[in-house]
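Here it is, the structure, as structure tokens.
Every protein chain of the complex appears in place save one, which is left out.
For chain A:
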Amino acid sequence: MSENKKTIIVFSGDLDKAMASFIIANGAAAMGNEVSMFFTFWGLNILRKPEKIRTRKSFMEAMFGWMMPRGAGKLGLSKMNFGGIGAIMMKSIMKQKKVNTIQELIESARALGVKMIACTMSMDVMGFKEEELIDGLEFAGVATYLGEADEANVNLFI
């Protein structure tokens, strides 16, 4: 176990929870920690590229892709989302208060060397292909996460 390693499981694809995850990841990296984020289930939506990428998909996979938010810019709030109006209001307040956007936080985390791992099982279930997700990710399963978690002294499930 190392006092200088933190791992975060990002299960949620909600804007507020994604922001919390990335604020912690950025903060931990700035404290000199090695940080690994493991994205699974709804959390994968945060990593989708905003543009539509043509891929071969089954009908169900295509439906999933169509119904879920395409990328960090499209996420909703976990509370008071009101069909997206809540998220728009929240983003406008955060802009006013000069809070970093989720996209800026992702970029900053990447620049600080935060490792981002996408769960391949969830990707398979939801029909996400590697080319549909943002660059710089690693693709792995639960054993990779557990291996990283064993070495860390903080593990969060968000």
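Everything that follows uses one rule, which is that a residue touches a chain if its C-beta (ideal position, glycine included) is under 8 Å from a C-beta of that chain, and two chains touch if they have at least 3 such contacts; residues count from 1.
Going forward, contacts and distances are computed from a predicted model.
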Inset, instruction - Have a look at "Molybdopterin synthase catalytic subunit", "Cell division transport system permease protein", "Sulfurtransferase TusA" or "Ion-translocating oxidoreductase complex subunit E" and point out the UniProt protein name belonging to the hidden chain. - result: "Sulfurtransferase TusA"
Legend entry - Residue touching the undisplayed chain, where the options are A:G27, A:P50, A:G84 or A:G136: A:G27
Inset, instruction - Among A:S78, A:N100 or A:S122, single out the residue that touches the unshown chain. - result: A:N100
Legend entry - Touching residues on chain A - with respect to the absent chain: 23, 26-27, 29-32, 97-100, 108, 112
